[in-house]
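One chain of protein is taken out of this complex; the other chains stay put.
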Amino acid sequence: MFLQQLINGIMLGSTYSLVAIGYTLIFGVLNLLHFAHGEVFMLGAFIGLQIVLGLKLGIFGVIVGAMAGTALVGFLIERVAFRPIKKEYFLAPLIATIGITIILQEMANKIFGSEPVGFPQTVEIRNFQLGPIGINTLQILILSISIFLMVVLHLFVSNTKLGRGMRATAENSTTARLLGVKVNRIIVLTFMVASALAGAAGVLVGMAYNYISPYMGAQMAGKGFAIMLLGGLGNIKGAMLGGLILGVAEILSVGYLASSYRDAFAFGVMILILILKPSGLFGSLIHED
Amino acid sequence: MVEGKVFGKGFEMNFQLALPLLEIRGATKAFGGFNAVHNFDLKIQRGTIYAIIGPNGSGKTTLINLVSGLLEPTAGDFFFKGISLKDFRADQRTAIGISRTFQNIRVFSQMSVLDNVMMARHCRTSYSLWNLLFKPPFKPLKEEVEIRKKAEELLDFVGIIHRLNLKAANLPYGEQRLLELAQALATEPELLLLDEPVAGMNPIEKDSVKSLIQQISKRGITVIFIEHDMKVVMDISDWITVMNFGEKIAEGEPGNIQRNPVVIEAYLGKEA
Partner (left out) sequence: MISPFVQSILIFGGINAILALSLYLPFSGGQLSLAQGGFMAIGAYTSAVLTRNFGIPFSISLIAGAVLSSAVGVGVGFPALRIKGIYLLLITLGFNEVIRVFFLNFKYTGAVGGFGGIFPLTNLFNLYLVLILLILFFHRFQNSRLGRALRAIDQDQDAAEARGVPLTRMKTFAFGAGAFIAGLAGGFYAHFVMFIESGTFGFQRSLEAMIFVILGGSQIFYGPILGAFLVTIIPESFRFLQKFRFEIFGACLVLMMVLRPRGILDEEVCQWRWWKEKFLGKGLK
């Protein structure tokens, strides 16, 4: 039973990781707490839904399509709500993202209705039994796609020129600019990459739980922050591991405590971390002054 | 022996005249493996003007930070008026009579010049929320009037009274240093620590600050200042301590320090 919960937790957690990576990436490179990132995740789910219904593509097509769609959304957000704002006052970009959250939530509400919808099947479900653990093809698919995306991201950030540009900008954007990094492009790229990952996560979560709603983004936001703190602000690997940890913790808490405590779990974690070890479990790249 | 209480800590003030105002024994501050200050001793007597000099990076500012409470020492004892400063936070040290300025000027840039000095009177006034809430309307609290009067006096003393209502950020550089000096004096210190008080000033401004420091000393405030401008140092200090690499390498009267070969070497390097 416990092992089953563990596997479920890891599966859930891997989708959390994809979203959390976006939060921590944007915070690391741009020093911005991107409130609207949860809404991008939600849009990914809905865009994926439209693709399934409209274009009738298979799962990979859906995911790629959703990622492209959310990358575009990320691009627009950067253009409209980030670039025009002066960064000296750290609250200004933050509030702007809150404005975007409201806009996206309400628009999704109008276009897709406020009732949760189901996500149609795109893969044939076959169940396997590995000893005490039951697992099906959908779960395997979700886990492997998540891991694949995370690996690709990791390779991208560590080994490519653009990835290095991102890391340089995260450390010190002024110096990076002086060294020839096209910081503005890196910023746009960061938004798009983070949004694409969130979009993929949206589709995966939609498929896993057969449930998407315009308010799923708001739920995700709090968890995203908690994971970001858990893993260390700006720390991508931390976000990956933190997401898994939170996913497992949530599933276990539902199993062994009442389910209404589930959401508070993320926040309880957040508070503990902030009090005990503000730099996160794995160390933050950012040193708050 | 006289007994008194400050913040609930009992202490005994010993009025023996030979007791130094400030005594530092074996002060050490390590950052990782690097000793910013190492095994530093110092005795400061009341009523004199002390200079601390040394090449850049020799630990002077760190020393002031240790005395004012901005940094915790790795080792060493600090005594002010015979009291150990060990458990005193920075604001408590200000309340018992230590005040300082900063190397890179830290005035409150968004507040007016007057407010900057008035806020420094915080620890010398004690009216509480209740006094504030239940005072008669339209009549300012007596203490507020006094705060304002004292602040204006200090601004006049340093020479920027005409800037009363200006935002501190809009003051020219030299006047910001004067503002910080007024702030430091507003807390009624017995010991004033100045970190490079004339840095970046033109000769006229430097002369005026020199004269201010001398007047401050005449009022009974003991001054310790860090400086790189040797003329200023030689002109007004009674006693000089020289630091290098976190340690004291010499101390004495200005004339002797000038001729001291160890000091010269520290600044100019060894003869090739």
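Here are some notes:
Chains here go by letter, A and B, matching the order in which they are written, and residues are numbered from 1 within each.
The working rule: a contact is a pair of C-beta atoms (placed from the backbone, for glycine too) under 8 Å apart; a residue touches a chain by one contact, two chains touch by 3 or more.
Since the structure is predicted, the reported quantities are computational estimates derived from the model, not experimental observations.
Hidden chain, full complex: it touches shown chains A, B.
If you put the hidden chain back, the residue from B:Lys86, B:Arg106, B:His162 or B:Lys231 that touches it is B:Arg106. Residue B:Arg89 is the one among B:Arg89, B:Lys142, B:His162 or B:Lys231 that touches the chain not shown.
Contact with the undisplayed chain is limited, among B:Leu133, B:Ile204 or B:Leu268, to B:Leu133. Where chain A meets the missing chain, the touching residues are 27, 33, 80-81, 84-86, 89-93, 95-96, 98-103, 105-107, 110, 222, 225-226, 229, 233, 258, 260-261, 263-264, 266-268, 270-271, 274-275, 278, 288.
Residue-level contact of chain B with the missing chain is found at 68-70, 89-92, 94-95, 99-100, 102, 106-111, 115, 118-125, 127, 129, 132-133, 135, 141, 143-144, 147, 183, 186-187.
Just so it is clear, only the chains that are shown with their structure count from here on.
Centre-to-centre separation of chain A and chain B, using mean CA positions: 51 Å.
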